[in-house]
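Below is one structure, written out as C-alpha coordinates; the observations come after it.
Every protein chain of the complex appears in place save one, which is left out.
For clarity, chains are labelled A and B in written order, and residue numbers in each chain start from 1.
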Amino acid sequence: MATQVFKIPDSFKKDAKYTFCPGCDHGVAVRLVGECLSELGLTENTIAACAIGCSVTIYDFLNIDALEAPHGRAMAEATGIKRACPDKFVFTYQGDGDFASIGWAESMHAALRGEKISAICINNTTYGMTGGQLGPTTLVGQVTTTSPTGRNLEYYGYPIKIAEHIAMCDGTAYSARVSLDTVANIKKAKQAIKKAFEVQIKGLGLGFVEILSTCPTNWKMTPQKAHERVQNEMIKVFKPGVYKDITVEN
Amino acid sequence: MTATITDKKVLMKGNYAIANAAVLAGCQCYFGYPITPQSEIGEFMSGKMQELGRAYVSAESELAAINMTIGACSTGVKAMTSSSSCAVSLMQEGLSYATSDQLPVVLVSVMRGGPGLGNIYPSQGDYFQATRGGGNGDYKLIVLAPSTVQECADLTYKAFYLAQKYRNPTVLLADGLLGQMMEPVEFKPYPYPEIDNSQWKLSGAKGREARIIRSYAPLADNQCVYLEKLFEKYKLIEEQETQWEEIGTEDADIVLVSFGSTARNVKTATKICRQKGLKVGILRPITLFPFPTKRLKELAQSVKMFVSVEVNMGQMVQDVRLAVNGKAPVELIHKGVGVPPAPEEIVKQIEELM
Partner (left out) sequence: MSHIIIDKSKCKACYLCIDECPKNLIKISNDTNNLGNRVVEFQDSKNECLGCAMCATRCPDLAITEVYRG
(Lines give C-alpha, C1' and ligand atoms only; values in the text may rest on other atoms or scores of the structure.)
Protein backbone atom coordinates (compact mmCIF):
# COMPACT_ATOMS: atom_id res chain seq x y z
CA MET A 1 0.00 0.00 0.00
CA ALA A 2 1.57 3.23 -1.17
CA THR A 3 1.46 6.16 1.19
CA GLN A 4 1.16 9.71 -0.06
CA VAL A 5 4.36 11.60 0.68
CA PHE A 6 3.61 14.77 -1.27
CA LYS A 7 0.47 16.73 -2.05
CA ILE A 8 -0.54 20.29 -2.78
CA PRO A 9 -1.18 21.80 0.65
CA ASP A 10 -4.83 22.44 1.51
CA SER A 11 -3.98 26.10 2.08
CA PHE A 12 -3.92 26.46 -1.72
CA LYS A 13 -6.96 27.51 -3.69
CA LYS A 14 -8.48 24.72 -5.69
CA ASP A 15 -6.73 24.41 -9.08
CA ALA A 16 -4.34 27.24 -8.24
CA LYS A 17 -2.09 27.90 -11.22
CA TYR A 18 0.97 30.04 -10.81
CA THR A 19 1.53 32.99 -13.11
CA PHE A 20 5.28 33.09 -12.43
CA CYS A 21 7.78 32.65 -15.28
CA PRO A 22 9.03 29.10 -15.98
CA GLY A 23 11.60 27.98 -13.42
CA CYS A 24 11.03 30.89 -11.04
CA ASP A 25 11.76 30.02 -7.41
CA HIS A 26 8.83 32.16 -6.24
CA GLY A 27 6.71 29.10 -6.96
CA VAL A 28 8.69 26.99 -4.52
CA ALA A 29 8.70 29.72 -1.87
CA VAL A 30 4.93 30.22 -2.07
CA ARG A 31 4.43 26.45 -1.81
CA LEU A 32 6.63 26.31 1.30
CA VAL A 33 4.62 29.13 2.87
CA GLY A 34 1.44 27.22 2.00
CA GLU A 35 2.84 23.99 3.48
CA CYS A 36 3.78 25.75 6.73
CA LEU A 37 0.34 27.41 6.99
CA SER A 38 -1.33 24.02 6.51
CA GLU A 39 0.96 22.08 8.82
CA LEU A 40 0.64 24.62 11.63
CA GLY A 41 -3.14 24.86 11.12
CA LEU A 42 -2.99 28.58 10.44
CA THR A 43 -4.77 28.94 7.08
CA GLU A 44 -8.19 29.94 8.42
CA ASN A 45 -6.78 32.35 10.99
CA THR A 46 -4.38 34.17 8.68
CA ILE A 47 -4.36 37.69 7.29
CA ALA A 48 -1.50 38.43 4.89
CA ALA A 49 -0.13 41.80 3.83
CA CYS A 50 1.04 41.46 0.25
CA ALA A 51 3.66 43.56 -1.46
CA ILE A 52 4.02 45.05 -4.92
CA GLY A 53 5.90 43.07 -7.55
CA CYS A 54 5.77 39.38 -8.46
CA SER A 55 5.24 38.57 -4.77
CA VAL A 56 1.80 40.21 -4.70
CA THR A 57 0.29 37.31 -6.64
CA ILE A 58 0.52 35.08 -3.54
CA TYR A 59 -3.09 36.03 -2.74
CA ASP A 60 -4.22 34.51 -6.03
CA PHE A 61 -2.89 31.09 -4.98
CA LEU A 62 -3.35 30.73 -1.23
CA ASN A 63 -6.77 30.45 0.33
CA ILE A 64 -6.16 33.19 2.88
CA ASP A 65 -7.50 36.66 3.63
CA ALA A 66 -5.11 39.24 2.22
CA LEU A 67 -4.56 42.97 1.97
CA GLU A 68 -2.56 44.42 -0.90
CA ALA A 69 -0.13 47.03 0.43
CA PRO A 70 1.39 49.91 -1.51
CA HIS A 71 5.01 49.33 -2.56
CA GLY A 72 7.16 48.96 0.54
CA ARG A 73 4.35 49.31 3.05
CA ALA A 74 3.51 45.68 3.78
CA MET A 75 5.25 45.71 7.17
CA ALA A 76 3.30 48.85 8.20
CA GLU A 77 0.02 47.30 7.09
CA ALA A 78 0.89 44.03 8.83
CA THR A 79 1.61 46.05 11.98
CA GLY A 80 -1.84 47.66 11.72
CA ILE A 81 -3.53 44.30 11.17
CA LYS A 82 -1.73 42.62 14.08
CA ARG A 83 -2.29 45.51 16.49
CA ALA A 84 -5.99 45.53 15.58
CA CYS A 85 -6.31 41.74 15.77
CA PRO A 86 -3.57 40.27 18.01
CA ASP A 87 -5.14 36.81 17.80
CA LYS A 88 -4.73 36.56 14.01
CA PHE A 89 -1.69 35.08 12.31
CA VAL A 90 -0.17 37.87 10.20
CA PHE A 91 2.60 37.60 7.65
CA THR A 92 4.10 39.51 4.75
CA TYR A 93 5.53 38.10 1.54
CA GLN A 94 7.75 40.65 -0.15
CA GLY A 95 10.56 41.04 -2.66
CA ASP A 96 13.93 42.50 -1.74
CA GLY A 97 13.19 45.86 -3.40
CA ASP A 98 9.92 46.10 -1.51
CA PHE A 99 11.31 44.96 1.84
CA ALA A 100 14.81 46.39 1.81
CA SER A 101 14.72 49.45 -0.42
CA ILE A 102 11.44 51.37 -0.59
CA GLY A 103 10.15 49.69 2.56
CA TRP A 104 13.38 49.54 4.58
CA ALA A 105 12.18 52.01 7.22
CA GLU A 106 8.95 50.05 7.70
CA SER A 107 10.87 46.76 7.86
CA MET A 108 13.51 47.93 10.34
CA HIS A 109 11.04 49.65 12.64
CA ALA A 110 8.68 46.68 12.67
CA ALA A 111 11.70 44.61 13.77
CA LEU A 112 12.75 47.21 16.35
CA ARG A 113 9.24 47.34 17.80
CA GLY A 114 9.25 43.55 17.94
CA GLU A 115 5.99 43.30 16.03
CA LYS A 116 4.59 39.82 16.46
CA ILE A 117 4.42 39.16 12.73
CA SER A 118 6.34 37.02 10.25
CA ALA A 119 8.05 38.36 7.15
CA ILE A 120 9.26 36.42 4.13
CA CYS A 121 11.55 38.29 1.75
CA ILE A 122 12.54 36.94 -1.67
CA ASN A 123 16.05 38.04 -2.65
CA ASN A 124 16.59 37.57 -6.38
CA THR A 125 19.00 40.51 -6.83
CA THR A 126 16.71 42.41 -9.20
CA TYR A 127 13.32 44.06 -9.71
CA GLY A 128 11.64 41.15 -11.48
CA MET A 129 8.16 42.34 -12.44
CA THR A 130 9.37 45.69 -13.78
CA GLY A 131 11.87 44.01 -16.05
CA GLY A 132 15.18 43.44 -14.30
CA GLN A 133 16.45 46.74 -12.93
CA LEU A 134 19.15 47.20 -10.30
CA GLY A 135 17.84 46.65 -6.79
CA PRO A 136 19.20 46.89 -3.25
CA THR A 137 20.57 43.33 -3.44
CA THR A 138 22.06 43.44 -6.94
CA LEU A 139 25.56 41.97 -6.69
CA VAL A 140 28.67 44.00 -7.43
CA GLY A 141 29.40 43.52 -11.12
CA GLN A 142 25.90 42.30 -11.97
CA VAL A 143 24.48 43.58 -15.24
CA THR A 144 20.88 44.80 -15.05
CA THR A 145 18.82 47.09 -17.26
CA THR A 146 19.87 50.03 -15.07
CA SER A 147 23.48 48.90 -14.53
CA PRO A 148 24.32 48.13 -18.16
CA THR A 149 28.04 47.73 -17.49
CA GLY A 150 27.53 46.00 -14.17
CA ARG A 151 27.08 47.29 -10.63
CA ASN A 152 30.16 49.35 -9.84
CA LEU A 153 30.73 50.88 -6.43
CA GLU A 154 31.40 54.36 -7.80
CA TYR A 155 27.86 54.74 -9.11
CA TYR A 156 25.78 52.27 -7.13
CA GLY A 157 27.42 51.42 -3.80
CA TYR A 158 27.06 48.08 -2.06
CA PRO A 159 24.25 45.52 -1.91
CA ILE A 160 22.38 45.14 1.40
CA LYS A 161 22.63 42.09 3.66
CA ILE A 162 19.07 41.91 4.88
CA ALA A 163 19.02 38.96 7.29
CA GLU A 164 22.06 40.30 9.19
CA HIS A 165 20.47 43.74 9.60
CA ILE A 166 17.14 42.35 10.78
CA ALA A 167 18.98 40.10 13.24
CA MET A 168 20.60 43.18 14.79
CA CYS A 169 17.21 44.56 15.85
CA ASP A 170 16.39 43.76 19.45
CA GLY A 171 12.74 43.05 18.64
CA THR A 172 13.62 40.29 16.18
CA ALA A 173 13.04 36.79 17.52
CA TYR A 174 14.29 34.89 14.50
CA SER A 175 16.22 35.88 11.39
CA ALA A 176 17.60 33.49 8.82
CA ARG A 177 18.77 33.37 5.24
CA VAL A 178 18.01 30.28 3.18
CA SER A 179 18.34 29.24 -0.43
CA LEU A 180 16.24 27.26 -2.87
CA ASP A 181 19.07 26.07 -5.14
CA THR A 182 18.93 22.40 -4.10
CA VAL A 183 16.25 20.09 -2.74
CA ALA A 184 18.20 19.83 0.52
CA ASN A 185 18.21 23.61 0.83
CA ILE A 186 14.49 23.79 -0.01
CA LYS A 187 13.88 21.53 2.98
CA LYS A 188 16.00 23.79 5.19
CA ALA A 189 14.09 26.80 3.87
CA LYS A 190 10.83 25.22 4.94
CA GLN A 191 12.14 24.67 8.46
CA ALA A 192 13.19 28.33 8.62
CA ILE A 193 9.77 29.56 7.47
CA LYS A 194 8.12 27.33 10.03
CA LYS A 195 10.37 28.74 12.73
CA ALA A 196 9.57 32.33 11.66
CA PHE A 197 5.88 31.45 11.96
CA GLU A 198 6.29 29.75 15.33
CA VAL A 199 8.01 32.69 17.02
CA GLN A 200 4.99 34.80 16.12
CA ILE A 201 2.58 32.19 17.50
CA LYS A 202 4.61 32.13 20.72
CA GLY A 203 4.49 35.93 20.85
CA LEU A 204 8.29 36.29 20.92
CA GLY A 205 8.71 38.98 18.28
CA LEU A 206 9.40 39.30 14.59
CA GLY A 207 10.15 36.15 12.59
CA PHE A 208 12.10 36.80 9.40
CA VAL A 209 13.37 34.68 6.52
CA GLU A 210 15.33 35.95 3.52
CA ILE A 211 15.09 33.48 0.65
CA LEU A 212 17.76 33.46 -2.05
CA SER A 213 15.80 32.94 -5.20
CA THR A 214 16.17 32.93 -8.96
CA CYS A 215 14.83 35.19 -11.69
CA PRO A 216 15.72 33.22 -14.85
CA THR A 217 13.84 35.64 -17.13
CA ASN A 218 15.65 38.79 -16.08
CA TRP A 219 18.95 37.05 -15.44
CA LYS A 220 18.60 35.76 -19.01
CA MET A 221 19.52 32.24 -17.94
CA THR A 222 17.95 28.80 -18.00
CA PRO A 223 16.46 27.77 -14.64
CA GLN A 224 19.36 25.31 -14.29
CA LYS A 225 22.01 27.99 -14.90
CA ALA A 226 20.15 30.32 -12.55
CA HIS A 227 20.57 27.85 -9.70
CA GLU A 228 24.26 27.58 -10.54
CA ARG A 229 24.47 31.36 -10.22
CA VAL A 230 22.88 31.17 -6.77
CA GLN A 231 25.55 28.64 -5.76
CA ASN A 232 28.53 30.28 -7.42
CA GLU A 233 27.79 33.95 -6.85
CA MET A 234 24.90 34.77 -4.50
CA ILE A 235 25.70 32.36 -1.66
CA LYS A 236 29.25 33.73 -1.49
CA VAL A 237 27.96 37.23 -0.72
CA PHE A 238 24.68 36.37 1.00
CA LYS A 239 25.72 33.56 3.31
CA PRO A 240 22.87 31.24 4.31
CA GLY A 241 22.41 30.66 8.00
CA VAL A 242 20.44 31.48 11.12
CA TYR A 243 21.49 34.95 12.24
CA LYS A 244 19.26 35.13 15.28
CA ASP A 245 17.10 32.64 17.12
CA ILE A 246 16.13 33.66 20.63
CA THR A 247 14.53 30.28 21.25
CA VAL A 248 18.03 28.78 21.12
CA GLU A 249 19.93 31.63 22.76
CA ASN A 250 17.57 31.51 25.75
CA MET B 1 -0.94 64.23 30.42
CA THR B 2 -3.99 62.26 29.56
CA ALA B 3 -7.18 64.15 30.25
CA THR B 4 -10.18 62.30 31.55
CA ILE B 5 -12.88 61.35 29.12
CA THR B 6 -16.03 63.06 30.21
CA ASP B 7 -19.67 63.37 29.27
CA LYS B 8 -19.79 66.83 30.81
CA LYS B 9 -19.23 70.28 29.38
CA VAL B 10 -15.57 71.19 29.77
CA LEU B 11 -13.07 73.75 28.56
CA MET B 12 -10.75 72.01 26.15
CA LYS B 13 -8.29 72.52 23.31
CA GLY B 14 -9.52 71.55 19.85
CA ASN B 15 -6.88 68.86 19.48
CA TYR B 16 -7.88 67.22 22.77
CA ALA B 17 -11.56 67.47 21.82
CA ILE B 18 -10.85 65.62 18.58
CA ALA B 19 -8.85 62.92 20.36
CA ASN B 20 -11.41 62.57 23.14
CA ALA B 21 -14.25 62.27 20.63
CA ALA B 22 -12.31 59.65 18.67
CA VAL B 23 -11.98 57.53 21.80
CA LEU B 24 -15.71 57.93 22.52
CA ALA B 25 -16.49 57.07 18.88
CA GLY B 26 -14.88 53.68 19.50
CA CYS B 27 -11.57 54.22 17.77
CA GLN B 28 -9.62 51.04 18.55
CA CYS B 29 -6.28 51.92 16.95
CA TYR B 30 -4.30 55.14 16.67
CA PHE B 31 -1.15 55.43 14.56
CA GLY B 32 0.76 58.68 14.28
CA TYR B 33 3.94 60.66 14.00
CA PRO B 34 4.39 64.00 15.80
CA ILE B 35 3.98 67.31 13.98
CA THR B 36 2.96 70.77 15.20
CA PRO B 37 0.17 71.94 15.50
CA GLN B 38 -1.58 68.62 16.12
CA SER B 39 0.81 66.82 18.46
CA GLU B 40 -1.67 66.89 21.37
CA ILE B 41 -3.81 64.34 19.53
CA GLY B 42 -1.03 61.75 19.57
CA GLU B 43 -0.03 62.69 23.10
CA PHE B 44 -3.58 62.18 24.36
CA MET B 45 -3.97 58.95 22.43
CA SER B 46 -0.70 57.44 23.65
CA GLY B 47 -1.91 57.44 27.23
CA LYS B 48 -5.60 56.89 26.71
CA MET B 49 -5.36 53.99 24.26
CA GLN B 50 -2.96 52.12 26.54
CA GLU B 51 -5.18 52.82 29.53
CA LEU B 52 -8.13 51.33 27.64
CA GLY B 53 -6.17 48.37 26.25
CA ARG B 54 -6.51 49.63 22.69
CA ALA B 55 -3.76 49.95 20.09
CA TYR B 56 -1.32 52.85 19.83
CA VAL B 57 1.78 52.86 17.64
CA SER B 58 4.31 55.66 17.51
CA ALA B 59 4.94 55.23 13.79
CA GLU B 60 8.34 55.75 12.16
CA SER B 61 6.83 58.11 9.56
CA GLU B 62 3.54 59.36 8.19
CA LEU B 63 3.94 56.84 5.38
CA ALA B 64 3.94 54.09 7.96
CA ALA B 65 1.16 55.70 10.02
CA ILE B 66 -1.36 55.87 7.18
CA ASN B 67 -0.53 52.31 6.10
CA MET B 68 -0.86 50.99 9.65
CA THR B 69 -4.27 52.67 9.71
CA ILE B 70 -5.16 50.97 6.43
CA GLY B 71 -4.05 47.63 7.88
CA ALA B 72 -6.16 48.06 11.00
CA CYS B 73 -9.20 49.28 9.02
CA SER B 74 -8.99 46.22 6.77
CA THR B 75 -9.90 44.09 9.79
CA GLY B 76 -13.07 46.10 10.39
CA VAL B 77 -12.01 48.02 13.49
CA LYS B 78 -12.25 51.80 13.74
CA ALA B 79 -8.79 53.26 13.31
CA MET B 80 -7.32 56.70 12.72
CA THR B 81 -4.23 58.75 12.19
CA SER B 82 -3.63 62.47 12.48
CA SER B 83 -1.13 64.85 10.97
CA SER B 84 -0.56 68.24 9.42
CA SER B 85 0.09 69.76 5.99
CA CYS B 86 3.62 68.81 4.83
CA ALA B 87 3.27 65.47 6.61
CA VAL B 88 -0.20 64.82 5.19
CA SER B 89 1.61 65.11 1.86
CA LEU B 90 3.43 61.90 2.79
CA MET B 91 0.08 60.18 3.30
CA GLN B 92 -1.30 60.86 -0.15
CA GLU B 93 -0.20 57.51 -1.57
CA GLY B 94 -1.95 55.73 1.29
CA LEU B 95 -5.11 57.80 0.91
CA SER B 96 -5.28 56.99 -2.80
CA TYR B 97 -4.96 53.28 -1.97
CA ALA B 98 -7.49 53.50 0.86
CA THR B 99 -10.14 55.03 -1.44
CA SER B 100 -9.59 52.30 -3.98
CA ASP B 101 -9.42 49.62 -1.25
CA GLN B 102 -12.69 51.15 0.05
CA LEU B 103 -11.45 51.27 3.61
CA PRO B 104 -12.92 53.52 6.34
CA VAL B 105 -9.72 55.35 7.22
CA VAL B 106 -10.14 58.46 9.37
CA LEU B 107 -7.49 61.17 9.02
CA VAL B 108 -7.41 64.31 11.13
CA SER B 109 -5.55 66.98 9.18
CA VAL B 110 -4.72 70.05 11.25
CA MET B 111 -3.51 72.58 8.69
CA ARG B 112 -0.43 74.75 9.13
CA GLY B 113 1.27 77.10 6.68
CA GLY B 114 2.76 75.95 3.43
CA PRO B 115 4.03 75.16 0.83
CA GLY B 116 7.03 73.09 1.84
CA LEU B 117 7.74 73.19 5.55
CA GLY B 118 5.77 76.44 5.72
CA ASN B 119 5.27 77.58 9.29
CA ILE B 120 3.15 76.59 12.26
CA TYR B 121 0.60 79.38 11.92
CA PRO B 122 -2.97 78.45 11.04
CA SER B 123 -3.82 78.21 7.37
CA GLN B 124 -6.42 76.83 4.99
CA GLY B 125 -3.85 76.11 2.32
CA ASP B 126 -4.67 72.40 2.22
CA TYR B 127 -8.20 72.81 0.88
CA PHE B 128 -6.98 71.46 -2.45
CA GLN B 129 -4.92 68.73 -0.82
CA ALA B 130 -8.02 67.49 0.99
CA THR B 131 -10.73 68.00 -1.63
CA ARG B 132 -8.75 67.25 -4.79
CA GLY B 133 -6.60 64.57 -3.27
CA GLY B 134 -2.84 64.71 -3.63
CA GLY B 135 -2.57 61.09 -4.62
CA ASN B 136 -2.79 59.45 -8.01
CA GLY B 137 -5.91 58.52 -9.92
CA ASP B 138 -9.58 59.47 -9.72
CA TYR B 139 -10.91 59.47 -6.18
CA LYS B 140 -12.60 61.57 -3.54
CA LEU B 141 -12.15 61.88 0.19
CA ILE B 142 -15.07 62.90 2.38
CA VAL B 143 -13.92 66.16 4.00
CA LEU B 144 -15.46 67.69 7.12
CA ALA B 145 -14.47 71.20 8.22
CA PRO B 146 -15.18 72.18 11.85
CA SER B 147 -15.44 75.82 12.84
CA THR B 148 -15.57 75.51 16.64
CA VAL B 149 -14.09 73.19 19.24
CA GLN B 150 -17.59 71.76 19.75
CA GLU B 151 -17.70 70.95 16.05
CA CYS B 152 -14.23 69.41 16.29
CA ALA B 153 -15.80 66.85 18.62
CA ASP B 154 -19.12 66.44 16.77
CA LEU B 155 -17.54 66.10 13.34
CA THR B 156 -14.99 63.60 14.64
CA TYR B 157 -17.95 61.37 15.51
CA LYS B 158 -19.38 62.02 12.09
CA ALA B 159 -16.05 61.30 10.36
CA PHE B 160 -16.01 57.79 11.86
CA TYR B 161 -19.64 57.26 10.93
CA LEU B 162 -19.38 58.44 7.31
CA ALA B 163 -16.12 56.53 6.80
CA GLN B 164 -17.82 53.33 7.94
CA LYS B 165 -21.10 54.01 6.14
CA TYR B 166 -19.52 54.65 2.75
CA ARG B 167 -16.29 52.66 3.22
CA ASN B 168 -14.36 55.73 2.16
CA PRO B 169 -11.49 57.58 3.81
CA THR B 170 -12.76 60.64 5.64
CA VAL B 171 -10.75 63.71 6.57
CA LEU B 172 -11.47 66.03 9.48
CA LEU B 173 -9.90 69.22 8.15
CA ALA B 174 -9.09 71.52 11.08
CA ASP B 175 -6.33 74.08 11.37
CA GLY B 176 -3.76 75.27 13.89
CA LEU B 177 -6.18 77.82 15.32
CA LEU B 178 -8.87 75.25 16.08
CA GLY B 179 -6.33 72.72 17.28
CA GLN B 180 -4.76 75.07 19.79
CA MET B 181 -7.70 77.20 20.98
CA MET B 182 -9.74 76.37 24.08
CA GLU B 183 -13.53 76.52 24.08
CA PRO B 184 -16.33 74.90 26.02
CA VAL B 185 -17.22 71.53 24.56
CA GLU B 186 -19.81 68.97 25.54
CA PHE B 187 -19.28 65.28 24.86
CA LYS B 188 -22.36 63.22 24.24
CA PRO B 189 -22.26 59.49 23.58
CA TYR B 190 -21.44 58.49 19.98
CA PRO B 191 -24.76 59.28 18.30
CA TYR B 192 -24.54 57.14 15.16
CA PRO B 193 -25.47 53.50 14.51
CA GLU B 194 -22.68 50.94 14.12
CA ILE B 195 -22.27 49.77 10.53
CA ASP B 196 -22.19 46.06 9.76
CA ASN B 197 -18.86 45.18 8.15
CA SER B 198 -19.07 41.41 8.42
CA GLN B 199 -19.37 41.04 4.64
CA TRP B 200 -16.02 42.56 3.74
CA LYS B 201 -13.60 42.73 6.65
CA LEU B 202 -10.54 40.48 6.83
CA SER B 203 -10.84 38.05 9.70
CA GLY B 204 -9.34 34.80 8.40
CA ALA B 205 -10.99 32.63 5.75
CA LYS B 206 -12.84 30.35 8.17
CA GLY B 207 -15.99 28.78 6.75
CA ARG B 208 -16.06 31.19 3.82
CA GLU B 209 -14.17 32.15 0.68
CA ALA B 210 -10.87 33.96 1.17
CA ARG B 211 -11.14 37.74 0.86
CA ILE B 212 -8.67 39.98 -0.90
CA ILE B 213 -8.71 43.73 -0.33
CA ARG B 214 -6.83 45.31 -3.17
CA SER B 215 -6.83 48.62 -4.92
CA TYR B 216 -7.12 47.57 -8.51
CA ALA B 217 -8.91 45.40 -11.00
CA PRO B 218 -6.27 43.66 -13.08
CA LEU B 219 -7.80 44.24 -16.51
CA ALA B 220 -8.41 47.68 -18.05
CA ASP B 221 -12.11 47.02 -18.75
CA ASN B 222 -12.74 45.96 -15.17
CA GLN B 223 -10.92 49.02 -13.91
CA CYS B 224 -13.38 51.21 -15.85
CA VAL B 225 -16.32 49.42 -14.25
CA TYR B 226 -14.65 49.71 -10.86
CA LEU B 227 -14.14 53.46 -11.21
CA GLU B 228 -17.72 53.97 -12.37
CA LYS B 229 -18.95 52.20 -9.23
CA LEU B 230 -16.65 54.29 -7.06
CA PHE B 231 -18.06 57.46 -8.58
CA GLU B 232 -21.65 56.27 -8.21
CA LYS B 233 -20.84 56.10 -4.52
CA TYR B 234 -19.50 59.66 -4.57
CA LYS B 235 -22.69 60.81 -6.28
CA LEU B 236 -24.71 59.19 -3.51
CA ILE B 237 -22.55 60.92 -0.91
CA GLU B 238 -23.19 64.26 -2.65
CA GLU B 239 -26.94 63.66 -2.61
CA GLN B 240 -27.13 62.49 1.00
CA GLU B 241 -24.35 64.05 3.01
CA THR B 242 -23.81 67.63 1.85
CA GLN B 243 -23.91 69.82 4.96
CA TRP B 244 -23.62 73.56 5.37
CA GLU B 245 -24.71 76.45 7.58
CA GLU B 246 -26.50 79.51 6.23
CA ILE B 247 -27.21 82.83 7.97
CA GLY B 248 -28.95 85.84 6.47
CA THR B 249 -29.02 84.53 2.91
CA GLU B 250 -32.79 84.84 2.39
CA ASP B 251 -32.63 88.46 1.23
CA ALA B 252 -28.86 88.78 0.66
CA ASP B 253 -27.30 90.78 -2.14
CA ILE B 254 -23.88 89.52 -1.12
CA VAL B 255 -23.15 86.01 0.15
CA LEU B 256 -19.84 85.37 1.88
CA VAL B 257 -18.62 81.80 1.56
CA SER B 258 -16.18 80.66 4.21
CA PHE B 259 -15.26 77.46 6.04
CA GLY B 260 -13.46 76.41 9.21
CA SER B 261 -11.95 78.86 11.66
CA THR B 262 -12.10 81.73 9.14
CA ALA B 263 -15.90 81.48 9.07
CA ARG B 264 -15.97 82.65 12.71
CA ASN B 265 -14.72 86.11 11.78
CA VAL B 266 -16.82 86.12 8.63
CA LYS B 267 -19.96 85.56 10.72
CA THR B 268 -19.08 88.59 12.82
CA ALA B 269 -18.37 90.59 9.65
CA THR B 270 -21.82 89.64 8.36
CA LYS B 271 -23.40 91.03 11.54
CA ILE B 272 -21.47 94.31 11.20
CA CYS B 273 -22.59 94.58 7.56
CA ARG B 274 -26.22 94.07 8.57
CA GLN B 275 -25.89 96.80 11.23
CA LYS B 276 -24.65 99.06 8.44
CA GLY B 277 -27.72 98.18 6.39
CA LEU B 278 -25.86 96.03 3.89
CA LYS B 279 -27.72 92.89 2.84
CA VAL B 280 -24.94 90.39 3.48
CA GLY B 281 -25.29 86.70 4.36
CA ILE B 282 -22.93 83.79 4.93
CA LEU B 283 -22.85 80.25 3.62
CA ARG B 284 -20.43 78.03 5.54
CA PRO B 285 -19.72 74.66 3.94
CA ILE B 286 -19.34 72.03 6.67
CA THR B 287 -18.64 69.26 4.16
CA LEU B 288 -16.00 70.38 1.66
CA PHE B 289 -16.55 67.20 -0.27
CA PRO B 290 -19.40 66.95 -0.93
CA PHE B 291 -19.43 70.72 -1.57
CA PRO B 292 -22.77 72.60 -1.34
CA THR B 293 -22.69 73.27 -5.09
CA LYS B 294 -26.42 72.82 -5.56
CA ARG B 295 -27.32 75.35 -2.86
CA LEU B 296 -24.89 77.95 -4.23
CA LYS B 297 -26.41 77.44 -7.66
CA GLU B 298 -29.86 78.17 -6.23
CA LEU B 299 -28.62 81.29 -4.44
CA ALA B 300 -26.98 82.49 -7.65
CA GLN B 301 -30.48 83.09 -9.07
CA SER B 302 -30.94 86.10 -6.76
CA VAL B 303 -27.59 86.99 -5.17
CA LYS B 304 -25.66 89.84 -6.80
CA MET B 305 -22.17 88.89 -5.65
CA PHE B 306 -20.40 86.01 -3.90
CA VAL B 307 -17.22 86.53 -1.91
CA SER B 308 -15.04 83.61 -0.83
CA VAL B 309 -13.10 84.39 2.34
CA GLU B 310 -10.14 82.10 2.94
CA VAL B 311 -6.72 81.93 4.58
CA ASN B 312 -4.82 80.78 1.50
CA MET B 313 -4.16 82.26 -1.93
CA GLY B 314 -7.67 81.38 -3.15
CA GLN B 315 -8.62 77.73 -3.31
CA MET B 316 -12.28 77.22 -2.35
CA VAL B 317 -13.10 80.24 -4.53
CA GLN B 318 -12.67 77.90 -7.52
CA ASP B 319 -15.46 75.63 -6.26
CA VAL B 320 -17.68 78.65 -5.62
CA ARG B 321 -17.06 79.84 -9.20
CA LEU B 322 -17.86 76.40 -10.58
CA ALA B 323 -21.13 76.37 -8.63
CA VAL B 324 -22.15 79.93 -9.52
CA ASN B 325 -21.11 79.26 -13.11
CA GLY B 326 -21.00 82.90 -14.27
CA LYS B 327 -24.45 83.82 -12.92
CA ALA B 328 -22.86 86.40 -10.56
CA PRO B 329 -19.39 87.75 -9.88
CA VAL B 330 -17.32 85.70 -7.42
CA GLU B 331 -14.66 87.67 -5.54
CA LEU B 332 -11.95 86.64 -3.11
CA ILE B 333 -10.95 88.09 0.25
CA HIS B 334 -7.93 86.30 1.62
CA LYS B 335 -4.57 86.27 3.28
CA GLY B 336 -1.89 83.69 2.58
CA VAL B 337 -1.34 82.29 6.06
CA GLY B 338 -1.91 83.18 9.73
CA VAL B 339 -4.89 84.12 11.87
CA PRO B 340 -7.95 84.92 9.73
CA PRO B 341 -8.55 88.56 8.71
CA ALA B 342 -10.36 90.55 11.43
CA PRO B 343 -14.12 91.15 10.94
CA GLU B 344 -13.55 94.91 10.44
CA GLU B 345 -10.95 94.18 7.77
CA ILE B 346 -13.39 91.85 5.99
CA VAL B 347 -16.14 94.52 6.14
CA LYS B 348 -13.74 97.12 4.75
CA GLN B 349 -12.86 94.88 1.81
CA ILE B 350 -16.53 94.09 1.14
CA GLU B 351 -17.28 97.79 0.99
CA GLU B 352 -14.42 98.23 -1.47
CA LEU B 353 -15.79 95.42 -3.65
CA MET B 354 -19.20 97.11 -3.76
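Here are a few things to note about the model shown:
By our rule, a contact is a pair of C-beta atoms (placed from the backbone, for glycine too) under 8 Å apart; a residue touches a chain by one contact, two chains touch by 3 or more.
Quantities reported herein were computed from a predicted structural model and do not represent experimental measurements.
Hidden chain, full complex: it touches shown chains A. Contact with the undisplayed chain is limited, among A:12, A:59, A:91 or A:104, to A:12.
Contact with the omitted chain, checked across A:23, A:114, A:171 or A:241, is made by A:23. In the full complex, the hidden chain is touched by chain A at residues 1-8, 12, 16-18, 20-28, 31, 183, 186-187, 216, 223-224, 227.
Heads up, the rule we're going with is that only the chains that are shown with their structure count from here on.
Each chain gets a centre from the mean of its Cα atoms; for chain A and chain B, those two points are 39 Å apart. The touching residues of chain B, when paired with chain A in their complex, are 28-29, 31, 55, 57, 59-61, 63-65, 67-75, 77, 79, 93-94, 97, 101, 202-207, 210-216. By the touch rule above, chain A contacts chain B in their complex via residues 13, 43-47, 49, 59, 62-70, 73, 76-85, 88-89, 105-106, 108-109, 113.
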